[in-house]
Structures are given as C-alpha cells and as structure tokens.
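All protein chains of the complex are present and in place, except for one that has been dropped.
The block that comes next holds subunit A.
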Amino acid sequence: MKTSRGLIFALLALAAGVAQADKLDDIKKAGVLRVAVFDANPPFGFVDGKNKNIIGYDVDVANAIAKKLGVKVELHPTNPANRIPLLTSNKVDLIAANFTITDERAKTVDFSVPYFATGQKFIAKKGLLKQPDDIAKLRIGADKGTVQEITLREKYPNATVVSYDDTPLAFAALRNGNVQAITQDDAKLIGLLARVPDKAKYEVSSFALTQEYQGIGIGKGETRLVALVNETLVDLEQTQQAGKIYDKWFGPKSEAPLPRGAFKIGQR
C-alpha cells in the first residue's frame, strides 16, 4: 500500500536522521566547521579593513574549536536576528556571535559554558572606583529611562543619581566634574571612551552591577558537541590562551580596552 510504504520510508528516513543526529561526527566527516559570526560588531566579529577577512574575539574562539576538532573553519556572517534561524535550519554548526545566554534562548538552542561576560559598569577617573562599595559615596550620572538607572537606584539607594537625556550628555557631565562616574553597558562605555581626546584620564570599572554571559550556541540535543566545545573553552583558560585572546581584542593596547575582571571561562 502506498500509505504504509510512505510511512516506512518516513520511518527509515527518521531512523537515519536519528543515527545522523550526532553533529560531531558530521563535522569531522565533512572536515569543515561552519560557524555563524558577526561581521560588523567590533571587536567581537568584524571585517578586517586590509584583507576583507572576518576577524575578532569570537572568530579566535571559533578557530580554537576547529583546531581542537582538527577541521577547517567556515565563517558565516550573521546579525542578531538571524543567529538562531541559521542554526536551527542547519546552515551552521555553531553560533559564536556575542550570543548572550538567556533562559528564553535555551529553549531553542543549547549553550556552551560562558566564555565572555558583559555587564553594567562605570567610567570614572582612574583609581577612583576600586570596589563596588565606592559607588555609594559618589554622584553618578545615568541615562534617563534606562534599565541601568533603575538598577543603580535599587542597588545603591544612598548614591546620588543624576540622570541625563543620553549617554554623551552624561559623559560631558563626567568630564566637567559634575558627576564622578557614569554607568552604562560596558560595551557602550568603551565605545564612548574610545572617541574622547583625554581618554587616558578615565577607566572602565573592573566590577559590574549586573552580569550577562555569552556562550557558544549549539543545536538542541547535541550533547557530544556541547561537551567538546566546553572542553575546548576550559582548555583555553587552563593553558592561559583565553587571557591572550582577550588581551588581543580588549587589552590595554587594544582599541577598546576593557578590564577582564574576575571572569574566567566556564565560571558564573
């Protein structure tokens, strides 16, 4: 019968599918690891002005994973909205694109251990902010109507919070000395700091008020691949490689210096 034959084919295909579900073997067989990375989000992933290759922090991490697997890496440029569809439609094997770990996303994809941390941080004159307790005594500039403003007031009810219409205005107030520190997402802060002429006087705090973690995105249920990626990432930390990659993109001599803080790969 047509229907039952179709059903058998379907079942066979499904069985084959299950047998093939192990992505790790597929990658090794193909000899290529396909990774979705950003191409316009420095320093995580962006096009190199000289030879038009995609480079960045995430790219270095992707290369390390490919090296561990003993395969070539194939980069697929993506943007925030396309990351998950690329993975679920099997166009790529991994997402390494400043991908923040959230409960919502964990329903669709599996995450590796965290390999990068961002958070709400501060800019202040060098040496002024050493530990979180220093905040309570200062006048802090924030952006009106942002999550950061609310978090700051919740966590430090004694700090004087002065809110401005946007981050550049808050930064102007900091440079004038009207406030002693300003708070925002660290990625935004280093972007601001990179453009000002007297940036040597300021620094981004090493501690954060809130913490978000970025991980490698992996297809749901690929436990062996997840394990291998985790192993690679933890190895990077143990062999001191992680710190070197970090310094290359965020170290004191980079375009966007950002203290690494206490974060280590695999920790929360």
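In the analysis below, a residue touches a chain if its C-beta (ideal position, glycine included) is under 8 Å from a C-beta of that chain, and two chains touch if they have at least 3 such contacts; residues count from 1.
Basically, contacts and distances are computed from a predicted model.
Looking at the choices "Sarcosine oxidase subunit delta", "RNA polymerase sigma-70 factor, ECF subfamily", "Amino acid ABC transporter permease" or "Multicomponent Na+:H+ antiporter subunit G", the name in the UniProt record of the chain not drawn here is "Amino acid ABC transporter permease".
Remark: the omitted chain is touched by one listed residue; of A:Tyr115, A:Tyr164 or A:Phe250 this is A:Tyr164. Although one chain is not drawn, the whole complex shows that of A:Arg175, A:Lys199, A:Lys248 or A:Lys264 it is A:Arg175 that touches it. The residue from A:Glu149, A:Asp186 or A:Glu222 that touches the chain not shown here is A:Glu149. By the touch criterion stated above, the residues of subunit A touching the omitted chain are 139, 141, 144-145, 149-150, 160, 162-165, 169, 172-173, 175-180.
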